[in-house]
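Data block below; observations after.
Excluded from the complex is one protein chain; the other protein chains are retained at their positions.
In this document, chain identifiers A and B correspond to the written order of the chains, with residue numbering beginning at 1 in each.
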Amino acid sequence: MVTFIIGGARSGKSRFALELAASLPGKKAYLATAQAYDREMAERIAKHRAERSSNWTTFEEPLAIPALVEKTAQDYEVLLLDCLTLWLSNLLLAEKDLAAEVNSLLSAISAVSGSLFIVSNEVGQGIVPDNALARRFRDLSGQVNQAVAAAAQTAYLIAAGIPLKIK
Amino acid sequence: MVTFIIGGARSGKSRFALELAASLPGKKAYLATAQAYDREMAERIAKHRAERSSNWTTFEEPLAIPALVEKTAQDYEVLLLDCLTLWLSNLLLAEKDLAAEVNSLLSAISAVSGSLFIVSNEVGQGIVPDNALARRFRDLSGQVNQAVAAAAQTAYLIAAGIPLKIK
Partner (left out) sequence: MVTFIIGGARSGKSRFALELAASLPGKKAYLATAQAYDREMAERIAKHRAERSSNWTTFEEPLAIPALVEKTAQDYEVLLLDCLTLWLSNLLLAEKDLAAEVNSLLSAISAVSGSLFIVSNEVGQGIVPDNALARRFRDLSGQVNQAVAAAAQTAYLIAAGIPLKIK
């Protein structure tokens, strides 16, 4: 069972995903794509970590998410990937083969027998960015959101902390 | 009764809030957080004011919104705060204690016995802004939207002028 959760920045999407996931039985793995490359990010990660209870085992992985999903799916009943958008950003900056990575993720997702929650950002509802890399990232995010949402059985759009079931 | 209305720029959120509020009986106060610091803003404010009928008493207040909510709630049955996002922007520019201000607003909201409509902007669905102040404002807006929406009994998301009840 894959659940896709999309919303804007600080829309409460991670908290909603955590609440949904925490209500399920079984061992829980939190797959974090964030890297603490500066103080702002380090504080954000520490805050998120403090919000999770000790029932969660945290794995921090900026790039090799498909392999991590496959591996943790063997040992945990509940997986939470937070977030897809940052993983894409990491891949783009590391100049990885994006199409291959996304295909690997879709394969890994389809093989999960437990519950997988995937958090992602909507980044395409502002003005067209004036630099080409940001436009490319925006396009890529939208395309991957579509592909992952299509693979999910359930999807939520979050606004101001309020979930709206859209699938 | 608190009703939270969120949408993008020019999504019709203020007009929808006005229509909802105007349909209720009782004296009506419009709490405007906009300041006419340039011609563009002055025109926007004048346009909004012209759209309201004479049934509304307008209070313009960029910063002391919690006190204004408390005060007007004594004399008016219907309050419309437009908008939360601009109030936050005003507080940030004035270097106020944001956490304290937001807590004061939440207290003031909880004490309103009439109908309070709060309009806010979704600002977190574009590409991550490249300056730190904009990122801080974006984060703050999202957090406050969550807190106020949680305090509301009813919430709407507006797109292209069309309201979608989400709570």
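By definition in this document, a contact is a pair of C-beta atoms (placed from the backbone, for glycine too) under 8 Å apart; a residue touches a chain by one contact, two chains touch by 3 or more.
Bear in mind that the values here come from a model prediction, so they are computed numbers and not experimental data.
Trainee: In the complete assembly, which of A:T3, A:T72, A:S89 or A:S120 touches the absent chain?
Mentor: Of all options in A:T3, A:T72, A:S89 or A:S120, contact with the hidden chain holds for A:S120.
Trainee: Touching residues of chain A against the unshown chain: what are they?
Mentor: Answer for chain A: residues 4, 6, 8, 120, 122-128, 132, 135, 138-143, 145-146, 148-150, 155, 157, 164, 166-167 touch the chain left out.
Trainee: So that we can see where the missing chain sits, which residues of chain B does it touch?
Mentor: Interface residues of chain B facing the absent chain: 7-12, 40, 121-127, 129, 134, 137-138, 159-162, 164.
One rule holds in what follows: only the chains that are shown with their structure count from here on.
Trainee: At what distance in angstrom does the C-alpha mean of chain B lie from that of chain A?
Mentor: Whole-Å distance between the two chain centres: 31.
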